[in-house]
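Chains shown are a subset, placed as in the full complex.
Read from first to last, the chains carry the letters A, B and C; within each, the first residue is number 1.
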Amino acid sequence: MTLSALVGRYWPTAALFALLLALWQLAVSALEIRPYLLPSPAMVWNALWQAGFSWWPHLWITSLEIVGAFFMAAIVGVALGTAVAWSPLVANALMPFLVFVNTLPKVAIAPLLLIWIGYGILPTMVMGALIGFFPVVINTAVGLSQVETDMLDLGRVFSAPKWKIFLKIRIPNALPYILSALKITATAAVVGAIVGEFVASQAGLGYVIANTQSSMNTAVAFASLIWISAIGLALYGVVVLAARLWAPWAEGVE
Amino acid sequence: MSTSLIDLQKVGMTYEAASGPVEALADISLRVGTGEFVSLVGPSGCGKSTLLRIIAGLRPATKGMVEVTGEQVTRPIPDIGMVFQAPILLKWRSILRNVLLPAELAGRDAGKLRDRALALLDMAGLGGFAEKLPRELSGGMQQRAALCRALLLDPPLLLMDEPFGALDAMTRDDMALELLRIWGETSGARKTVLFVTHSIAEAVFLSDRVVVITPRPGRVAADIAIDLPRPRTVELRASEAFGRLNFDVFRALTGRAG
Amino acid sequence: SAQEKVTFALNWFAVGDHAAYWVALEKGYYKAKGLDVTLENSKGSGDSIAKVDTGRADAGLADAAVVIASRARGTTVQVVGMVFDKTPMNFFSLTSKPLKTPKDLEGKTLGAPPGDSQRQMFPAFAKLNGVDAAKVSWVNIEPAAKIAAVAEKRMDGVGDYSTGLPLYEKAAGKGNVVMMNWADFGFDMYSMSIIASAKTMKERPAVLKAFLEASYMGWRDVIADPKAAMEIFKKRVPEVDVELMTPNMLLGIALMKTERYAKGGIGAIDEKKMCDSVELVNTYMGLPQKVECKDVFNAAFFTKVEMPK
């Protein structure tokens, strides 16, 4: 995309963000909100560049965790969704269980998770995946079931085994659903990784937030949130782009 | 017509729906011999598509017996080519890849069949459209692509549901002649074809027999042997025999056959 | 007569050292002083400080270190009375791999929630005891995961108030838990305190004073008869686990049976100790500005309530 196309495309976002920034600054000054509760944009901006420590290792670790969590959630989610759509038996057995797993507040079982999977990058990924996999399961399963009888008949006429019908007909047909879920999961993986870091961590943006919140250094916490959102937006953007390349017929919103 | 490939005995079909049952077929008995070209004609909604689906093993009949190659049909039967009433092209695949789909589904090497697919597309007048997506084709073009797909694996049994319905008269005639060639009219080994059409002339021109179905619930109203010489030629259409057979079918259809 | 509404922000969900306020409620100490008190849970000191500072609560419980740090970030809250006198700061470890003296900490991995005062003050503690702070590595953990982290040997030790002992013993078994009380190693610093905002102090001084006094009366009764106090607590907050919370409470009481409280009354603030605490925070918590000792506390609302004999 050329620069002018980019400008044309994203000026509404830019405008909205600018408006929000202005409102934020205004609120902070007009309502005299305490900086430890809501620092001004300027303070956050400063914290972004002068946090007193280097952001890079934290950014790097959290990014890694998020991407890992995303892929785990995507792979496990598609696999489980396919299993659920595969047979009503599996669906009846698995779904209540998956709903159960998904409704468990992960923060509540933090000690168990800590003991079972430990702490570090991989466990945090697992945590993120646990938080992000469910939308993929549901959307995959629903998408796989939303195929017209005619299309299935087509597959059956050519004596295709069930797995081929899934591979060649159901799954491509469900791609808009799956891609939609991946967009959701891209953001859920971000939250998941941070929650994972909250449970136990030695580095990462979640670690920074937890640390600074306690000393009421909210500006740095907000700066971390901005980094986190930047990672989230980037991952989301990559998913949108990948979707467009991979399944151009399944056009959707961004 | 030594052996009978398709054997239907008192087949009935009732669709159950929330809004009440619909009896689509009542008591259909029909045999189609190996190598025979049989057309089905009948009013809209009389159950022709339903019958084709039952024979293909896609839906179970609710009554009667269905046998293909001597075996009871309980699930989709192998080695058939089917043209559905709608094109049902996969929108995410190019036309060529849609035509190659049966190869992929049946576990055959799609790469080897590429040339055949392209030749079929050429035959159907879709030479330049192999790389287009389905939605970039006109209705008639999509239907032709679906025909190519059904022919890809050169199946011995073809079930065709109004394959030329969306075509203009001329293209239709061309395709009919192509179909006869593919069927094996002049060569030795003939395929078996069950062909649904709304055109009486087309049915008579193509078939060994024309089976006329009554309005819903469908029954066999008449089974008319078409004893015209083969290979059939366009000139045949001007013949008196052709006209008479057309009229016979017409009479059976309109119920004036007595 | 119209009762004055007072919202008191506790620092956590129900634990043993919250019993006093429920006792004061149950026995009508607040009511007698014309107060209509509501107790509200919070998620840690930062949360309760924010509530008090923004006026969502009138007074609250918070760790003194966090209160001091919060002043540097612009809050107007001040300590108006203490809870524990002796510091409860402490490390827990297991007998199988005990951390008994500060020197034992070198080369070990310790867990603590980021806000934990043990964690924040560790450099001071290390310096005091000649330990190389750089040789200790810290892991952030959810408060809920602290006990499991030690008991299941995921970490060598965790920083946690000494009052938590019964919980650690429940997890690791009696006799398997080792404590390193900071107080035993020369470190003394204020921790749990009662706070109020500048607004409350300015606009409702009488109410605050009354509230403090009634609360310490609650404490008095707790110290005098822990068992009865626990019964009231259980009645008011049926979700508490009496079996564990009783020892937990008793450990807290032990931190209050000091010379200072015997002389000055329950919760009396010692200026020197407070200023030393402020100094420690100023030195070790990386604050954006220095906090003045006199800004941190205000003893004007304190009424002496005698320790029970």
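Convention: contacts are C-beta pairs under 8 Å (C-beta built on N, C-alpha and C of every residue); 3 or more make two chains touch, one makes a residue touch a chain.
This is a predicted model, so every value here is computed, not measured.
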Notebook entry, point to check: In the full structure file, how many copies does each labelled chain have?
Noted result: A x2, B x2, C x1
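Keep in mind that, in the parts below, only the chains that are shown with their structure count from here on.
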Check: Does the chain-touch network form a line, ring, star, complete graph or other?
Finding: line
Check: Among the chains, which has its CA centre at the largest distance from chain A's?
Finding: B
Item checked: Chain centroid nearest the full-protein CA centroid -> A
Item checked: CA centroid of chain A to CA centroid of chain B, Å -> 50
Next item on the list: Report, in whole Å, the distance between the mean C-alpha point of chain A and the mean C-alpha point of chain C.
Entry: 38
Notebook entry, point to check: Any idea how many Å lie between the Cα centroids of chain B and chain C?
Noted result: 85
Note to self: I need the residues of chain B touching at least two other chains; which ones are they?
What the structure shows: none
Next item on the list: Quick one: which bits of chain C touch chain A in the complex? Just the residue numbers, please.
Entry: 44, 46, 49-50, 53-54, 66, 69-70, 73-75, 111, 113-116, 120, 137-142, 144-145, 147-149, 152, 154, 285-288
Next item on the list: Note which residues of chain A are touching chain B in the complex, please.
Entry: 148, 150-151, 153-160, 164-165, 168-169, 172-173, 175, 247, 249-250
Next item on the list: State the interface residues of chain B toward chain A in the complex, per the touch definition above.
Entry: 53, 56-58, 76, 78-80, 82, 84, 86, 88, 90-92, 101-102, 104-107, 133, 153
